[in-house]
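Omission of a single protein chain aside, the complex is shown with its protein chains in their original locations.
Showing chain A:
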Amino acid sequence: MRHLVVTRAGPAMTVQDGGRLGMLMEGLSRGGAADSVALAEGAALLGQSVDLAALEMAGHGGAFTVSDTTRIALTGAPMRADIDGKSLPWNASHVIAPGQTLTVGGCEKGTYGYLHLGGGIATQPILGSRAAHLVAGIGGLVQAGDRLPLGPDARTEPGLVLGVDDRFSGGAIRIVESAQSALFTASERARFEATDFTRDVRANRMGVRLTMEGEGFAADRQLSILSEVIVPGDIQVTGDGTPFVLLPECQTTGGYPRIGTVIPADLPAVAQAGPGALLRFRFVSFEEALEAERRHRTMLRDLPRRPRHAVRDPRDMPDLLSYRLIDGMISAHDT
C-alpha cells in the first residue's frame, strides 16, 4: 500500500474528514475538518470525493515523503511549501515522487492548512470516520515517524489551481438568533455587534475564545440555564462575560447562554481567523441567512468544475523537450 511518511510534524496535526454526523444522541459531536470548505477545495483540486480524509495542520506544517509517486493538493490557511526547495503555490495540486521531500512551514495567515493526497488517507475508520476527535479520545495527533496509508488513486492529471476568496483574515461574520438571544438586552446585543474581537491564543478545535476591549457581555439568568444541546457555530457567553464560538469538536450539551449562532457559510472564517485578525458579528434575518446558505451550497456544488490548469512558466522548465507533467515541477500564477 502507498504511504505518506511524516518525517517532521507541527504540534497540532490530525487526520480529518467530514466527521461523524448524527451521533448527538450518543454525546459525540460531529468533529471533522475545522474548515470544511478547505476539505471541499482539496477534493476539487484532486478530482476526488469530498469524503476522503486529509491532513489538517494547525499553525505549522511538517515534512513529508512518499513511498510512490503521489498527487497532492494544498488548501486552507496559506503556508510556505516546497518540494526539495522549489516553492509550491497554495490552492493548487502537485505531484511528489519517492526521494523528494515536501516541506510545509508556518501559516502566512489563517490557522488551518490542509494537505490532501490522491486517493485520500486510508487509516482505519472508527464509527464511520477517519477524523481524529481528540476530546473524545478517538485517534490522536499525527507525529514524526508516522506512516499514513493512502487509498488507490488512478488519476494522473497535471497540476491544477483554484482561485479562493480570503477567509483567513477575519472580517464580518453573519449570525442568527439562538436559544437565549432574547435574554440579552437590545443594547447588549448592539454592543456585541459593535465590538472588534480577536481570536484568543487558547482557541482550538473545540472553540474560539474571543478577546476584546471593555466589559464582558451579560444575560439575565446567566448561571441558571438548564443544559441543552449545543452545536458548532453557537456563541456561548461564559460566566465572566467572555464569548466562545463553538467549533466542530465542541461538547454536545452546555448551560451557558447563547447570544447567537454563526451561519454555516461563515463558520470557516471564524475557525481560520489567525492571530490578530479582527472579527465582527452582525445579526441577519433568517431569510438573509437562508439566502447565504443557498449561495454557499451552490459554491460547494460548483467547486469541482472550478480548478484550472496551472499556467506553466517556461523559466521553470529548463529542459522543455524532456518535460513531463508527472514530475511535479509546475508553477502557477495567481488567478
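The rule is simple: a residue touches a chain if its C-beta (ideal position, glycine included) is under 8 Å from a C-beta of that chain, and two chains touch if they have at least 3 such contacts; residues count from 1.
The definition used in the following text is that contacts and distances are computed from a predicted model.
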| item | value |
| --- | --- |
| Listed names "Allophanate hydrolase subunit 1", "ABC transporter ATP-binding protein", "Phosphoribosylformylglycinamidine synthase subunit PurS" or "Ribose transport system permease protein", matching UniProt entry of the absent chain | "Allophanate hydrolase subunit 1" |
| Options A:Gly32, A:Gly233, A:Pro248 or A:Pro307, residue touching the unrepresented chain | A:Gly233 |
| Sole contact to the chain not displayed, among A:Arg147, A:Arg294 or A:Arg308 | A:Arg294 |
| Residue among A:Gln16, A:Ser93, A:Gln236 or A:Thr261 that touches the chain left out of view | A:Thr261 |
| Hidden partner chain, residues of chain A it touches | 21-28, 126-127, 135-138, 176-179, 226-229, 231, 233-234, 251-254, 258, 261, 263-264, 286, 289-290, 293-294, 297 |
